[in-house]
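Heads up, one of the protein chains got dropped from this complex, but the rest are sitting where they should.
We call the chains A and B, going by the order they appear; numbering starts again at 1 in every chain.
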Amino acid sequence: MESNRPRYCLGLLIMFMVVFSLGIERTANDYILAIVSFTGINIILAVSLNVTNGFAGLFSLGHPAFMAIGGYTTALLTFSMEKKPLFLPDLPQWLIPVHLPFFPALLVGGCFAALVAQIVGISVLRLKGHYLAVATMGFLIIVQVLLNNANSITRGPLGLNGLEEFTNVSWVAGWVVVTIYTCWKIKFSSLGRSMLAVKEDSMAANSLGVDLFYTRNFALTVGAFFAGVAGGLWGHLITAVTPGSFSLIMSFNIIVMVVVGGTGSITGSVTAAIIFTLAIECFRPLEENFGIYGVGEIVISLVLILILIFKPSGMFGTGEPKFVTGKYKQLSPTNGK
Amino acid sequence: MDFGYIAQQLANGLILGSMYALVAIGFSMIYGIVRLINFAHGDIVMIGAFTTLVLMETAGLPFPLVAFFVLLTGCGMGILIERISFRPMRGAPQVTGFIASLGISIMLQNLGILTLSAQPRNFSFPSYMQRILNLGPVSFRVVDVVIILTAFFLMVALIFLVQKTKLGIAMRATAENIDVARLMGIDINKTIMATFAIGSGLAAIAGLMWGGKFGQIDPLMGYVPGLKSFVAAVIGGVGSIPGAILGAFILGLSEVLFVGLLPPIYSSYRDAFVFGVLIIILIAMPNGLLGKDIGDKA
Partner (left out) sequence: MLSVENIDVYRGRTHVLRQVDIHVKHGEIIALIGANGAGKTTTLRTISGLLHPAKGKILYAAGKGKRQIEISSLPPEQIVSTGVSHCPEGRGVFSQLSVKENLLVGAYLRKDNKIEQDIQSIYEMFPILEERSTQAAGNLSGGEQMMLALGRSLMSRPKLLILDEPSLGLAPLVIETIFNKLKKINTEGVTILIVEQNAVMALELSHRAYVLETGRVTLFGRSADLTLNPEVQKAYLGGE
């Protein structure tokens, strides 16, 4: 019964990404390339948080913590063998010879973030609503404190800098496609429908045989995996990972993207991530030239509050627009209240 | 590590605890009445601190008058935030209000950065407040005594208000059942507004104290006391005012002892410890020490 439209859209997306990244890498300057890469990373972050937050309704503020875990792991794995003794003289013995190329390092980073999510999930997933939000925020702060203090591995507040600039538009584009594809598949699978059921009414879902814990934990883990990958890409884009960058502000920014786009809508997250990144880039020169620091965040928080008051379902609600899904009505709950 | 040292640490914990308590009370009251974790509550502390700075150093007002106006400013901010942001969202899922409060918090911080710059400002009370008093092995500044006494006075006044006055009864009735409260003729908008005003006023006073205690303020200073007071409120049982006070003192004391008694290498893990405790309490005893079961946490 499903329309073929999503498949065409996927094909189109892949083709566009290939042409776009090849084209732009040949023509654009470094500044543009960096913005495009940031946009892609934000798309990965928003779409993956949407799995946790939008599909399963687990309001997590811990996304940057998973990013940090992935980012640091990837950075350590790809850290240049020559610089290691200089930068990290106290590195544990077993870590010194470990070295991986970028792609497997990213995967390991993502998997490690996912593993941590599994462990965190066991403890915090029995909380719900804003209590879960606060617990995941606590987790984020704990991760920050640990990164700040585990000097021998993380160099404390200095962070790991001098990373090689592996991340380019093609890498990001590839991961964007993988993220969107995976999350789309999840949303329209039976597991995705279980997540929606758990979000709407966990007790009813449970009585129908949905394993609450497994479903929730899966949603958190998938989100964490992609956050970890995004962290790795991010670190190798700005060539440094520091504890301060994976902050509550970052968490807030990703949530703004998800809420503005429509909690639960992949199309919404993608659109909002693009708008958000571009808006931030427009504010940056404004702030620097006129010395009006903070204006960007003020506008963003204002937009968020206005959306929460006047259109809490965001741009696309919980569903996907018709031009992506085709004419058949999709299996999704009523659009947000 | 002698008795004097421990007594001094306990005194410090008491001071920290009374500042946390003033913020935590507001957190708890607001949660109790509208089931909102108001993340922007901590930033009222910052506003209180900067109001103090302006009134004391620029306008040169005497201290009691400064305290009074800081209280008023806090009340006003609380009313403003409730009216323009939270009231239009009443009835929405709980998480909506929480995200909005996160937004308000970030907006207030950045408004602070925009108008006051991110640079920390020195903050000094008049010299008679800085005098040092010795009480056996423990030494206090006058300002420390003022902090504890003011906090104590405000807590007693608040408990009287909530327990004995008509407004207090209306607040407790509204916290329990908004619809029935309305059927009794209670104007819940006014009652909720009063709750925000009182809670925020206390937080602003905490800001005044924070500045006096640590001597430096900046637009992001509300973040830490805000979060810690929330933890305090959770320890005591969110929604319960005596719980918030108890939680604040437990947190203040254990934080100071954690830093003071353990080897210095652990002291930088202080915040991890605080939030570790938060997560454990949320999971293991979600109603806190004195809270009542309202069944909306786990």
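Following the convention adopted for this analysis, a residue touches a chain if its C-beta (ideal position, glycine included) is under 8 Å from a C-beta of that chain, and two chains touch if they have at least 3 such contacts.
What you see is a predicted model, and the numbers here were worked out from it, not measured in a lab.
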item: Shown chains touched by the chain that is not drawn here; value: B
item: Sole contact to the chain not displayed, among B:I37, B:A173 or B:I217; value: B:A173
item: Hidden-chain contact residue, picked from the options B:M77, B:I99, B:I113 or B:I186; value: B:I186
item: Positions on chain B where the hidden chain makes contact; value: 166, 169-170, 172-173, 176-177, 179-188, 292
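As a working rule, only the chains that are shown with their structure count from here on.
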item: Distance from the mean Cα position of chain B to that of chain A, given in whole angstrom; value: 33
item: Chain A residues within the chain B interface of the complex; value: 59, 123-124, 126-131, 133-135, 137-139, 141-142, 145-146, 148-149, 249, 252, 255-256, 259, 292-295, 297-298, 300-302, 304-305, 308-309, 312, 337
item: Parts of chain B lying in touch with chain A, wherever the complex brings them together; value: 37, 85, 88-89, 92-100, 102-104, 106-107, 109-114, 117-118, 227, 230, 234, 268-269, 271-272, 275-276, 278-279, 282-283, 286, 296-298
